[in-house]
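For reference, the structure discussed in these notes is given below.
One protein chain omitted, others in place.
The letters A, B and C name the chains in turn, as written, and every chain counts its residues from 1.
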Amino acid sequence: MIYLDHNATTPLHPQVLEAMLVCLQEHWGNPSSPHSLGNQARMVMQQARARIAESLGCEPSEVVFCSSGTEADNLALRGVAGALRSRGNHIVTTAIEHHAVLHTCDALEEEGFRVTRVPVDPQGVVDLESLERSLTDQTILVSVMHANNETGVLQPVEEVARMAARREIPFHVDAVQTAGKLPFRLPELGAGLVSLSGHKLYGPRGAAALFVREGTPLRPILTGGSHEHDLRAGTENLAGLVGLAKAVELAVQDAAEEGRRLTGLRDELEARLSSSIPEIRINGAQARRVPNTSNVTFPGVDGESIILGLDLAGICVSTGSACSTGEPEPSHVLREMGVSRRDAQGSIRLSLGRGTRQEDLDLTVQVLADTVARLRRITSI
Amino acid sequence: MIYLDHNATTPLHPQVLEAMLVCLQEHWGNPSSPHSLGNQARMVMQQARARIAESLGCEPSEVVFCSSGTEADNLALRGVAGALRSRGNHIVTTAIEHHAVLHTCDALEEEGFRVTRVPVDPQGVVDLESLERSLTDQTILVSVMHANNETGVLQPVEEVARMAARREIPFHVDAVQTAGKLPFRLPELGAGLVSLSGHKLYGPRGAAALFVREGTPLRPILTGGSHEHDLRAGTENLAGLVGLAKAVELAVQDAAEEGRRLTGLRDELEARLSSSIPEIRINGAQARRVPNTSNVTFPGVDGESIILGLDLAGICVSTGSACSTGEPEPSHVLREMGVSRRDAQGSIRLSLGRGTRQEDLDLTVQVLADTVARLRRITSI
Amino acid sequence: MERETRPEENAGHGPALPYTRALLEHFVNPRNVGELSEEETDGFGLVGDPGCGDQMKLWISVSDDRIERIAFKSFGCPGAIATSSALTTLAEGRTLEEARRITDDDVIELLGGIPEHKRHCSLLGVRALQAALEDRKLRLQQKAIRP
Partner (left out) sequence: MERETRPEENAGHGPALPYTRALLEHFVNPRNVGELSEEETDGFGLVGDPGCGDQMKLWISVSDDRIERIAFKSFGCPGAIATSSALTTLAEGRTLEEARRITDDDVIELLGGIPEHKRHCSLLGVRALQAALEDRKLRLQQKAIRP
């Protein structure tokens, strides 16, 4: 199998699995229990937290473990909204965020908040001027993703951070698609809140983290016991957290080198696709992007049919907007970039990863060329 | 090590670990991905859901996977409160619920809901008359735990269910301490919402479920992709869910027989403790209880000191109210049962489990008797 | 009921897909792909929204009240392509009356089932055929008016 859907999820790094197994079998105590098994679990948890903090450049007390990137995003948005409700009711985000942010904004709108979704340019980069204009004295939160999951296009979060800081507005960055891919340290982003998710960086599903900078106003969304500095209740998924810590550590270590390798592979892939399949377009190619992601439009054919064609040849890719079941809606991200509905329907995302080798991409180009050619012979448009 | 803290958490059943490993290594696709790896993951997930539904006697579409019992409780309470806010603002629960329920009620009070916490009798059983009297036409939710985590005392949830049903009020049961311990099927509880948690029944941490009976009004608390019938967003922790399903299946299969075994062991334990240590009291002994739990007061000594005494002999027990760090507050459950603050401070919980053997309890009684005698020689009261 | 291949069935036998073998076969080797020339065409159907979503074009050539040739082109998902192909095999050689009675369920049955959320795609083929049959009627009427 050739797996080119690393932005959807990644396989466990073998060292991560190893660390998790030790934990599942030996350190299975409840970190809240007042006996040696519990103490041991608590110490293992403190180590995991310290390891993440060290890898990302923050304090252990600023790491809040969650169950998914989605939960981290929800905690950031609902948490700040809940904490600052009395100060204002306006939230600024972009039109191309992940549904974990956009649908949470929808929910907050139902609760009386006002949300501005700032548009992006044709390359998929948020319009900074328009973002700055949207900030008011009622704005209590700005949320901008670090890189888009469908196109890999990087957003100018450092500049947004400065705009928000100038007005003392809390700033959230959804870094689910960059943590472990880019060698950044948290303070560089300038955000008070940053989400990341284990399963996007060769760590386990069910483990994620929200960085909460000291002093950021936040109200918990899960209440109960006093876990996670009273910001997220629930008995901790220790094996998951240990796996997450190991995964973050490994990913951050390798990020620079692996990034160079993947950029090389990705650029070569795009060059070959462009030369072997007529009329394709690489979405966001002119923008700065994460190294591993390529989003390609094949006019005249349907993305799902391309995916199945590749799948039958043992190649896994996706449309980018993972949809749980049912009809894939044409990507809101591509639509916001000005791509027509039909072209959006004819686009797929190839996201490379640790296991990707040059020969995988050679085969992928060949199968893609054949599949697209075949579908174009069938197509009615 | 002798582990008598099964109400805090349990070790993984070896078959659960095995099922999880297959999933972690082979079925690591994202169930939302549109290719074969994703499809496979989706099918594995459907099987896990079906398996839980079958074990508990409900429909697969009524199982909502969550990350912890705490999250399941939060989803039930906040979810119904959010959905029925326009119908009323009153919530009824008991004074002895887990913090996942009580602290969530506190949070809902801050949002303008009114909460009645119905008291319990000296045996720790909720006062049904008082509960019924508290129901008004503004009541939108009743939440009563199936068994208390500290005392094991069962609550008359079937009767509460009838009271709530008569008034068409949604009813939530926190069954975290009974799922897999008692051989019930969900419809018998008569509740529209039931929480359970994997790590209390030899399943993994990070995996839990909320049963949501068809038609129960519920607004999600985590929004994003359309996972879990649109009631709980976030990429699914598949290995966790598979482990949970296996654990529930195994626990439900064995519940009746294991229950008899543990009741025998527990009753014998209590008899021996009573005969070998003067002046002890078994809390809730006159009430119906889950088979594995014994809560004992040793007047004149401090619970933490008993726990350490046992711990040094390799025996793990706890005070019952797992506190994350810092000062253990005397149990609110025992206080509500009329136990003095000092006696509450001198109480411990012994919770037996699959691995518990008669000889473990023989040793425990002996060490406990020695420890308590020693501490009583030191005590100033 | 959603027809799902169970993972066990697939263990080691290629990708785990929500599609039947029959559907995949029609997707990979669709029958009767193409267009008929203006002269050959006795009826033509176009269904689907050309601005968005799936679309299908279907041509029939009729002789002796039977569909002698049928051809289609389709822009759409695997379900749309496979069901269109399957539909043409069901219609080919049939009398017009028989063709009119072909239902979605016939197509689905031929393919051994189709995932629930793909059912609406299977409408396309049958609807395109109905449209082509209607078109043929119109064409005949028009010929009758000005021969």
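The rule is simple: contacts are C-beta pairs under 8 Å (C-beta built on N, C-alpha and C of every residue); 3 or more make two chains touch, one makes a residue touch a chain.
Note that the structure is predicted; figures quoted are calculated from it, not measured.
Peer 1: Could you tell me which of the visible chains the hidden chain touches?
Peer 2: Even though it is not drawn, that chain still touches A, B.
Peer 1: Out of A:His13, A:His35 or A:Arg213, which residue would touch the omitted chain in the full complex?
Peer 2: Counting the whole complex, the residue in contact with the absent chain is A:His35.
Peer 1: So which of B:Pro11, B:Pro34, B:Pro330 or B:Gly353 would be touching the chain we can't see?
Peer 2: B:Pro330
Peer 1: Could you tell which one of B:Glu236, B:Asp302 or B:Asp360 touches the chain left off the display?
Peer 2: B:Asp302
Peer 1: From the list B:Arg87, B:Arg185, B:Arg342 or B:Arg357, which touches the chain that is not on show?
Peer 2: B:Arg342
Peer 1: List every residue of chain A that touches the chain not included in the displayed model.
Peer 2: Residues 27, 35-37, 39-40, 43-44, 46-47 of chain A touch the chain that is not shown.
Peer 1: Extract the touching residues of chain B with respect to the undisplayed chain.
Peer 2: For chain B, the residues touching the absent chain are 300-302, 304-305, 308, 311-312, 314, 325-327, 330, 341-342, 345, 377-381.
Assume only the chains that are shown with their structure count from here on.
Peer 1: Report the inter-chain centroid distance for chain A and chain C in whole angstrom, where each centroid is the mean of the CA atoms.
Peer 2: 40
Peer 1: Taking each chain's centre as the mean of its CA atoms, how far is chain A from chain B in angstrom?
Peer 2: A distance of 33 Å separates the two centres.
Peer 1: Please report how many Å separate the Cα centroid of chain B from that of chain C, as a whole number.
Peer 2: Inter-chain centre distance comes to 55 Å.
Peer 1: At least two partner chains per residue is the criterion; list those residues in chain C.
Peer 2: Correct list: 14-15, 17.
Peer 1: Out of chain A, which residues touch more than one other chain, so two or more?
Peer 2: 304, 311, 325
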